[in-house]
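Handing you this structure, nothing more for now.
Note that this complex is displayed minus one protein chain, with the remaining chains in position.
Naming follows writing order (A and B), and every chain is counted from residue 1.
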Amino acid sequence: MSGAGPATRGTTGFRLRRHGPLATGLTLILLLAGVALVSLVWTPFPPSKMQIMQKLKPPFEVGLLGTDQYGRDVLSMLMAGAWNSLSIALFAVALGAGIGVVIGLAVAAWRGVLETVTMRGCDVIFAVPPILSAMMLGAFIGPGRWTAIFAIATFMVPVFTRITVGAARQIWTRDFILAARAAGKGPLLISWQHVLPNIVGPIIVQVTIQLGLAILTEAGLSFLGLGLPPPAPSWGRMLAESQTFLRAAPWLAVLPGLAVALSVLGFNLIGDGLRDRLDPRQRGRA
Amino acid sequence: MARFVRSISEVLVSATAILCLLLTTMAAAAPRTDLAIGMTIEPAGLDPTIAAPVAIGQVTWQNIFEGLVTIDRDGKIKPQLASSWEISPDGLTYRFSLRSGVTFHDGEAFTASVAKASIDRARAADSVNPQKRFFASVDTVEAEDPQTLVIRLKQPAGSLLYWLAWPSSVIVGEKSAANNKTTPVGTGPFVFVRWAKGDRVELKRNPGYWNREISVKLETVTFRFIGDPQAQSAALVSGDVDAFPEFGAPELMSSFDGDERLMTVVGDTELKVVAGMNNSRKPFDDKRVRQALMMALDRTTIIEGAWSGFGTPIGSHYTPNDRAYVDLTGVYPYDPEKARALLAEAGYPNGFSFTIKAPQMSYAARTAEVMQALLAEVGVTMIIEPTEFPAKWVQDVFTGRDYDMTIVAHAEPMDIDIYSRDPYYFNYRNPAFDTAIRQVEQTPDAAGQDKFYQEAQKILADDVPALFLFVMPKLGVWDKRLKGLWEDEPIPSNVLAEVYWTE
């Protein structure tokens, strides 16, 4: 974590501050990934199996975490939801980071008009609040897995572009790049061989942080009905549906939110821990 | 000291008692005259003659606007701006005697020429009336004298009187018609005051209301638009809203049980929830497949799962509060074994897979989810594709007719004729059915029409062009002291002229 000054180096407190978050984050995410994978082969009940007569039973009465308005097992739905949430976030970030980094490398290598156009493009995307664009995108192609992935990735592209440009530009001013140029290497080869390996740290940090953000955004989209269609369980839709049953079945509103929060927390903690290791310039920054 | 304290407390007690008495007598002497009524959906404009959403009529029909004739709470046609009428024996000429002394809220007098202008506006070439088809058979409209209106038809239209009672057929003033969308002006018992967009519409009593037979008790009416069911419930409990005639969340109805102030009223509507199929697309072009799917569905489970057990199963596109209703739920009752057998007979022993385009409204989404589970039991895989209603649904399903199955509540009363319309999204063709519907229009007397309506219902029940599921209930929640609200809903509306507080 931030703020671990030289004075505390070596003390137990320091070690906890330094390693605690990363370890906690890793534990949370491994747990999440584990649950998500297990849900593919086993859940206590089939997650979309309805038992209308058992509807809205509180935790421990039916199943471990109770049932929803159709009598479906909440634990099973949360488990299957973990897979959906995680897979959408991974896809979206992979897409966004992939495109963003490539554009960013190109901009840093060629600059000129490309840079102006790209940076203006980023401005345009940033100017429209993500949720509004996602709503329009949802209306465009209809709600579903790919809507969520595209909507989230659209916002990741400029984020990764900017970060890559910033980091890559600094690398381009270094001596070893001049040497490579003198050796006759073209911008494509230099970007691949010399620039990318040197900026991979900040990008990985950003990937973990954006994974958390993607899970958060996916929940928001599903909450508005723009995520995965039923019967695929989704944490955001579970939250949206819980609203009507807030008084009768509060656990339906609490549990999926907790799942979202813990997953995001996990990614953020990993991101912080990695930042301290991989991106020393940013150490101590928020 | 003690005596002093006691005397003070005695004074206090008696003062409080007097105050309470005063308050109760005051309350008893003057019942409330204001009403806050809740609605789920905000209307899109306030002119029912230029846009379709039922919310428009639910605010304005019979409150601000009136028609030549009207529909009462039992669904019967009653005179309104026309005091009486004669129909020629060939069913082609309608002669209406109009009331005198009726004025619009802006002072314009209601005469036969205003009525003629209003009907002509609805059927003009550039008309945007959502039910322009009602006037398709009209040949000419004449104002014979200020108190007599004559409508001549090209061919008989047995439902014309009924159609004239609809919100889309109300009589509008010549001067005010253009602005009715934002500032509606009619002849009704209430005058438009204010519309705070996204929140409320306010009306006040029309002191010059023509109909002296009705004594309008309410002075002010506020329509509040609250979409979220939890917020609807909170508004009712806190007293911000006195009545929610169409409460949005069946699952919350039981939370009002035993409430001292509020009561729940479950009535009938015209909202038929049906899962329409594309009858020209495989495998739905096979009658046996449609019948099998019908038998795979347990309507009771669907109603329980989708609408907390409120609702009436139907076997055809007709509701129990329509005249000439026949209960046809027994034609294809729930029987998964038979369903499987019939599917095998039709060539699908292992079932098949299809997509349902389901709108996002909770009744549709939930019904689709329950259907999905029930169909899985007979080996049929139904994939749910959430389809934004109305925009995308209208484009894909209604206009484009590019779908396998869909689900929607048909709100228009007595609209069984949609299965004979061409084009219509079911892509259903049945000459026998078309004949039955045509005969309804050619029969001027109600008893004669009923026979054909029954025949039409039976054809649909056997042919299953759509999976007939249930009629949505009218879930009313309102203050116990409030009287006069309609319990059933023969047409989507909130008629407030005869609503009053008992205390």
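Going forward, a contact is a pair of C-beta atoms (placed from the backbone, for glycine too) under 8 Å apart; a residue touches a chain by one contact, two chains touch by 3 or more.
Going forward, contacts and distances are computed from a predicted model.
The listed options are "Beta-ketoacyl-[acyl-carrier-protein] synthase family protein", "Peptide ABC transporter", "Nitrous oxide reductase accessory protein NosL" or "Quinol:cytochrome c oxidoreductase membrane protein", and the UniProt record of the chain not shown names that protein "Peptide ABC transporter". For the chain left out of this panel, the touching residue among B:76, B:133 or B:438 is B:133. The residue touching the chain not shown here, chosen from A:71, A:143 or A:212, is A:212.
Contact with the chain that does not appear here is found for just one residue of A:110, A:126 or A:176, A:126. Listed for chain A, the residues touching the missing chain in the whole complex are 1-3, 5, 8, 13, 17, 21, 120, 123-124, 126-132, 135-136, 139-140, 212, 216, 219-220, 223-224, 239, 242-243, 246-247, 250, 253-254, 257, 260-265, 268-269, 284-286.
Residues 42, 44-45, 50-53, 125-133, 181-182, 196-199, 226-228, 230-231, 234-235, 238, 240, 388, 390-392, 394-396, 398-399, 412 of chain B touch the missing chain (whole complex, contact as defined above).
We take it that only the chains that are shown with their structure count from here on.
The distance from the centre of chain A to the centre of chain B, each centre being the mean of the chain's C-alpha atoms, comes to 46 Å. Those residues of chain B that touch chain A in the shared complex are 228-230, 249, 251-252, 255, 301, 304-305, 360, 362, 365-366, 368-370, 372-373, 384-388, 391-392. Of all residues in chain A, those touching chain B in their complex are 48-50, 52, 55, 69-70, 138-139, 142-144, 225, 229-231, 243-248.
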